[in-house]
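Heads up, one of the protein chains got dropped from this complex, but the rest are sitting where they should.
== subunit A ==
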Amino acid sequence: MKSSNYQQSLFLTRFNLKRDGLLILVWVLVLSLLMSAVAFKFNDLYGTKDAISSIVLTLKTPAMVSLFGAFTAKAPYTTADIFASEMMVFMALFMAIMNIYFAVRNTRGEESNGTVELIAAHAVGKQSPLLAATIELFLINLFMGCLFFLGIQISGMTGMSTIGNLLTGSGLAACGFLFGSSSLFMAQISDNPRGATMLSYLFLGVTYLIRMITDVKNADWTYLSPFGWVEKLSIYDQNNWLPVLFMLSLTTVLLLLTFYANRHRDVGAGLLTTRGGRKRATFLLSGPFTLVMRLDRLSLIAWILGLCVMGISYGSIFGTVGDILKANPMMGSLLGKNALNAASHLIVLKFAALLLIVFAVLATVPSMQTLLRINNDERKGWLEQIHAKAISRNHIFISYVAVALIMGTFTLLAAIFGMWLANAAVMKDPLTLTRLLRGFWGYLPALYVILGIGALLVGWLPKLQAIIWLLPIYGLISLYFGNLMNIPKWAQQITPYGWINQVPVNNVNWTNFGLLLLLALILFIVGFIGYQKRDLLEN
């Protein structure tokens, strides 16, 4: 380790921070405001003993445990216990996503767009760009952690403690930095940003699912998953600092590996290298539609598999979720066997209805990405030559839209199918596929309407199209926490995700189905008119 390897690292860090300032600010503000706003609201929501004891019962059900983590606090429960139990897993997930974003962008992303080469030609150390990116990540997480701490500290929530607040901030920051470091490592493994992001999410996904399943089956095993460590902090109860140590140790190991790998490779190279391919195009690559399909092939497969595995994981706990007797043995004597089955089905269906919101939002991600590519690919100059061919804008637009719809449809279907598959395997009296598919028919048009709004932006406001992401983010937060935080009905119904009425508990409202599809169609057409009339973006 020669110091010359790290020359100018701090200068680069400052430069990076300046460059990313606005983005960092947006992420940090959104996350810390979310956290503090919830903390402020909690005294109203769960201020009374009754409110607390009723929510504790809910949080102890397997369904809620799978979504928010095991509720381990000891009685007497305080408002702060509820807060910690509802927020930690969720915030940790967002911290991980933010860290993956910045880690890939600032390492492999910079490398593949050639910036690293430019910088490396100056009097900077070989590993300075990597060190600068690492320091930047560290600072972002530190900043984030401080704001979390401060936000809760001034919220005056009943039952909180300074040490617990400090642990919340430190734990989330350490968790974020852990996933950021895993992503820095993945950026050494893959030789392109997309691959690095996929590997990072693979790691996050696997650790999240292990956490989810172990929480429901036996919470002691949750230690197996690095993601599960945030739960083990036992905030406001035991205030256990040991998991923070775990996180920092794993982070150190990951960083050592990252720097080792970085030292032993060329700029631009990765452990998994880009292989050669066909010399000739097959019939599967012969026009705009097949082209977009081909470009998104890997993403389509990965998302379908990912959501299917997620569906299977949640489906596999349906048995536990529906086990009323476990939570309340008295029920068995009160209800007959049939009534018991019906009640258990209802619980599972309600659980599935909540999960479907998550699935619908997740299915939005890859399909919206494909849709936004109409402009993003344009900006990269990839479409210029296509436009010079005998291909109308019509054809290009419809090709992207079609692939986006296919993406959304099949990822949503895969999640539900996975859920059914696992439920059929574990339940004595499983839910039928038709019943679960109500969720598919229910949420599909909502997904299409959201894509339609995306198409509108693509056509008319190409430079601002990224604001479409607010819809799924807000939709997820407003509906996921809808009942737990008493978010008013109108606020839950701002996004189209909130327009769907509790499928698969209820029947699909086919009138709504038709109307939403019509609305989506109109949105796509209006978007297309905008796209057809304007200048294309130039790189």
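As a working rule, a residue touches a chain if its C-beta (ideal position, glycine included) is under 8 Å from a C-beta of that chain, and two chains touch if they have at least 3 such contacts; residues count from 1.
Here is the rule we use: contacts and distances are computed from a predicted model.
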**OP:** Look at the options "Indolepyruvate oxidoreductase subunit B", "ABC transporter ATP-binding protein", "Amino acid adenylation domain-containing protein" or "Molybdopterin synthase catalytic subunit" and return the one that UniProt uses as the protein name of the missing chain.
**Re:** "ABC transporter ATP-binding protein"
Original post:
So which of A:206, A:358, A:391 or A:461 would be touching the chain we can't see?
Top reply: A:391
Original post:
Touching the left-out chain: which of A:21, A:47, A:76 or A:287?
Top reply: A:287
Original post:
Where the complex has a chain not shown, which of A:115, A:162 or A:274 is the residue touching it?
Top reply: A:274
**OP:** Spell out the interface residues on subunit A facing the chain that's missing from view.
**Re:** 112, 192, 274-281, 285-288, 291, 294-295, 298, 380-382, 384-392, 533-536, 538-539
